[in-house]
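For this depiction, one protein chain was excluded, whereas all remaining protein chains were kept in their positions.
Naming follows writing order (A and B), and every chain is counted from residue 1.
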Amino acid sequence: MMRATLLIFVGLMFSVSKGYAAEQTASDLAKMMNQAKYSEGFEARLNVLITKANGAHPAPFKLAVIGQFNAGKQRLVIRGISHEEVRNHFYAAESGSDGRVRAMESRSQASGYVDFDPSARMFNSGLVAWDMLGLWWGWQKQTLEGMEQVNGRECVKIRSVADDKNSVVQEVESCVDQQAKLSLRTRMFDHSHALLRTTSVANLAHKGEGGGMMAKKLSIKDADKTLAEIEVYAGDEQYQISAETFAMLDSPMRNIEREAK
Amino acid sequence: MSTDPHILPNNLSSARLPILRIEGLTLHFDGGQTKALNGVDLDVCEGEFVAIVGASGSGKSSLLNVIGTLDIPSSGELFFGAQPYSKIKDTSLFRRENIGFVFQSFNLISTLSALDNVIVPTIGCAGSDHEHKARAESLLIELGLRERMAHFPGKLSGGERQRVAIARALINRPRMVLADEPTGSLDSDNAIQVLDLLTGIVKQQGLTLVMVTHDASVSARADRVVRMRDGKIALPVGAYGDTPELIGGAP
Partner (left out) sequence: MNLFRFALNNLQRRPARTSLTVSAIALGIAAVVALTSIAWGFEASWQKANDARGTDLIVTRAASENTMPSPFRAEKVQQVLAALPHVKEVVGLLSEMLTVSDDAPPVFVFGWVYSSYLWEHLKLVEGRWPNASAEPVVVIGALAAEMLHKKTGDQVEIEGKSFQVVGIFESNAVVENGALLMTLEQAQQVTDKPGKVNVLNIKVDANTTEADLRNIKEQVKMTLPGFVAITSGELVSQNAVVRISKAMSNATILIAGLVGALVVFNTMLMSINERTREIGILLALGWQRGTIMKLVISESVILSLLGGLVGILVGVGIAWGLEHIELMRGKIDAIFSIPFFLEVQALSIVLGICGGFYPAFKASRLLPSSALRQE
């Protein structure tokens, strides 16, 4: 759900209020998008409706995404709100300036946190913690590939190629609406150029402040044809991050768990 | 019988002011190509019944239209009493106050009852709906249509229709009735009946009647017959000089 959050973030963003200059290089654009993620704290509440490849609809569920993004560190907590199956199901993820991503999961308050693959699907849906961090905007290799229309909106296609040959996602192709500072469509590819996921923005809303746009509705289509339709139904652009918010990421527990593994 | 005891033979009419005087009247159409009227001079006295005869296309209807202010003359002048037509500001008002029209083709409004048809000309006039209705009823009764008032024109005979049209022409108490072949669409029995009624009322009320007709038996009853030819008065003779044979003869 890379784009998903990104979009949301973008909505939440304040920095980079300067307009995008006509002659923009790929790295300028990537930099702009990277900065657009920055936030001292945000919360977005999402309603997720899954459609399986066979057309089945599991019950829709709600979750909250809380994040804090700055140049040094990017942290996320994803918390299931309802229904019962996802309640108290937590994921947390962070990436430092070294580009390493860590994630963990807690299925119930009692069980505590265990390591989790940041590239794995969360809540059995196309939601992936790695995507939400939007790390590709910091990658070295960025190339512009011209203009395109997505859902009737003009956007610039930009391809990001991973620095790390071991990254699960090797290539990200985004189509960025420069005014909204929002990728309208993002495609993730693996090392063999196979499409992993596509995230598309279906609906934009003006942010409360600053004049940018945020995604109100988006969808993630998985390689296995599972479709997640996500609606941002509430949020707080200035979420108050407390000492406990990311406590699990600082706890030594995680390392112990990892060593035990 | 007459409301005007001074009705006199026509040759004495010069003693009185004509109600209508026409001087050098022309009426051109199509930029002067068609001369429907080409210099008409005519006086009509108050209370007189003038029949206008003449071949088809000779300008009879045109003359009636100009007299009734439905058309504006190309040149010449008409006087209604002392009033020159060229000075009439509101021709509708003039028509309403002075002229009653009867047409050959009745021209009744098919969706209105006989009574309502008679009332139509009073719409927009002073007086209450009730007064107008009462007058229309008495006129229709006078014209022998007591049982036919609520009928629609489609349910009336030709003679009855023309009688309704006569009542309609009289409702606003005109001083002059202009009738363009009022009996032209009727069989001879009906024609005589309608003519009797019309001339009867006209005489009784002292109205002036100018009637276009092709029918010799009709013109025979006029005070005076005026023959038209090519937009002019052909024989400006008094009724006394005209014989039915002459009138009925081929032009």
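By our rule, a contact is a pair of C-beta atoms (placed from the backbone, for glycine too) under 8 Å apart; a residue touches a chain by one contact, two chains touch by 3 or more.
Small disclaimer: the values here were computed from a predicted structure and weren't measured.
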{"item": "Hidden partner chain, touching residue among B:Arg95, B:Arg161 or B:Arg175", "value": "B:Arg95"}
{"item": "Option from B:Arg21, B:Arg168 or B:Lys203 whose C-beta touches the chain left out", "value": "B:Arg168"}
{"item": "Contacting the left-out chain in the complete assembly, out of B:Asp71, B:Glu142 or B:Asp230", "value": "B:Asp71"}
{"item": "Touch list for subunit A against the chain that is not drawn", "value": "43, 45, 47, 59-60, 62, 64, 66, 80-82, 87, 205-206, 208-209, 233-234, 236-240"}
{"item": "Contact footprint on subunit B, counting only the chain that is left out", "value": "65, 68, 70-71, 90, 92-93, 95-97, 99, 101, 103, 107, 109, 111-112, 115-116, 119-121, 123-124, 129, 132-133, 168-169, 172"}
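One rule holds for everything that comes next: only the chains that are shown with their structure count from here on.
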{"item": "Centre distance in Å when subunit A and subunit B are each reduced to the mean of their C-alpha atoms", "value": "97"}
